[in-house]
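Here the complex is missing one protein chain, while the rest keep their positions.
So, chain A:
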Amino acid sequence: MSFISYRFRHLAAASLLALAVPALSPSVPSFISPALAADPARGGTMNIIVQPEPPMLQLGLNQQGPTQTVAGKIYQGLLTYDEKLDPLPSLAKSWTVSDDGLTYTFKLHENVKWHDGKPFTSKDVLFSTTKFLPEVHSRARANFARCESITAPDDYTVVFKLKEPFPAFIRAFEVASAPMIPAHLYEGTDFRNNPANATPIGTGPFKLKEWVKGSYIHLVRNEDYYKPGLPYLDNIYFRVIPDAASRALALESGQVDQSQYNDIEPFDVARLKEVKSLNFTTKGYEFVAPVSWLEINHRVKPLDDKRFRKAIMYAIDREFIRDKIWFGLGNVASGPFNSSTKGFDSSIVPYAKNVDKAKALLDEMGLKPDAKGVRATVKLMPMPYGETWQRLGEYLKQSLKQVGIAVVLESTDVAGWVQRVSNWDYEITTNFTYQYGDPALGVSRTYVSDNIRKGVMFSNTMGYSNPKVDELFAAAAKENDPAKRQAMYSEVQKVLVDDVPVVWLLEMQFPTFVSKKFNNVITTGIGVNESYESVYLSKP
């Protein structure tokens, strides 16, 4: 008897999993796919590095990378996205988009409960998308401002009506872009100072048990999770390990089971790839899909001249940067779109290093070398995000010197960097931004001229302005026809690549190391920020 019910429970769990996670197709990395063939067992503890320590875990209020990785297991969005960035169900079990692209209807799972036992309904979705997020979350504010109305015909249906078509809207429901926040705890309160922020209540498969600041965050299994039998793990500990070398040693010695994003410095990656107990992947970052670049202040001469920017482009060897500074992580970026982002045009050929062309362009501008061989002097402020960016700064100084551009390196810390870049007080810096799956969500923002806003980071801080680009981005964002949209995005990429508003470097890749004991870890385009509901520990 008991044997039969035991088997049945597991079969049920496995088939439910197959329904819930269609991303488990043959395209996922090989170490993930055998998951369903085996028999996932309940139990186990996973130790994951978290660095830097998040300031808080209320995902609506804070979307720092580490916050997302931890809080992505506590909170949920309506949708999640596979590695092609197509939507998958999360709190919404199904959805439809009207033919005119104006009405998005979501059906919610009906037996979902908040961690405090209260039911999750369309009321919470309305509260999150009309009150909470528009008040505190800058990306969600922009997305939901496109709605003419958001309504809930019944407890488990939500209808978003847009003012005009915005096909990117379907990618606005990822857990960090639009986390669902419990109305019963926040309605009518001062959101930022609500005491509930210290004890986040979500719907996710894991609940916050304890947070020892400076040491670890302990999540435990949500016994009342709405998918029966899930999650498999009993505990997840997020360990704060501030030193990069110590993090690598902790992975190597098996004291932690997972690292993500920038936890491991690129120069340690090759060594850790050889560690037999660890799997390595760069998948799971398709949704953020950053492109790194040299950001150039167009208000400073001669940086306002596109020939000068092109000369920089020709002067640097981006394959060298990828191979020797990032130790092979990443691809040379052809232009503003990451190849994972929708609308990417694969026909664009990346610039290749060509010192003669660079010199010819500078000659054409009338910038002749002086007695010391210097044609122009620029200030470069590498972004203060670790040693690798510093090394990049040193490389750029050397390679620009070859074409007669002298570089003065400036140093700063994060606060100073944000202050200076957002207030346009720089000449050249390095930067990267997340693309959030769609050009209308994460690419156009740094190139369109109506987003030149002083004091705002990750806006068009270069001051680049081209009416053609503005027009194409605006038209593509509301074009329902995928073919026409692609044509406009292809054209805008060509214009931008010729204008070189920034010098694109790499489609960045982040290394994820996961202990081979764990299965089903990286399953979607959200990667490490997923809920981990189906992660399980292999039987010893």
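In this text, a contact is a pair of C-beta atoms (placed from the backbone, for glycine too) under 8 Å apart; a residue touches a chain by one contact, two chains touch by 3 or more; residues count from 1.
In this text, contacts and distances are computed from a predicted model.
According to UniProt, the chain absent from the figure is "Peptide/nickel transport system permease protein", selected among "Acyl-CoA dehydrogenase", "Glutamyl-tRNA(Gln) amidotransferase subunit A", "Putrescine ABC transporter membrane subunit PotI" or "Peptide/nickel transport system permease protein". Considering A:Ile241, A:Leu278, A:Val448 or A:Val497, the position touching the chain not shown turns out to be A:Ile241 (whole complex).
From the options A:Lys324, A:Arg453 or A:Lys468, the residue with contact to the unseen chain in the full assembly is A:Arg453. The missing chain, though absent from the display, is touched by one residue of A:Gln390, A:Ser422, A:Asn466 or A:Ser538; that residue is A:Ser422. Touching the missing chain, out of A:Phe166, A:Phe206, A:Tyr434 or A:Tyr489, is residue A:Tyr434. Screening A:Gln255, A:Ser277, A:Ser411 or A:Ser449 against the full complex identifies A:Gln255 as the residue touching the chain left out. Mapped onto chain A, the footprint of the missing chain covers residues 45, 52-53, 55-56, 62-65, 136, 138-139, 141-142, 192-193, 197-198, 212-216, 218, 235, 237, 239-243, 245-246, 249-250, 252-253, 255, 412-420, 422, 433-434, 445, 453, 455-459.
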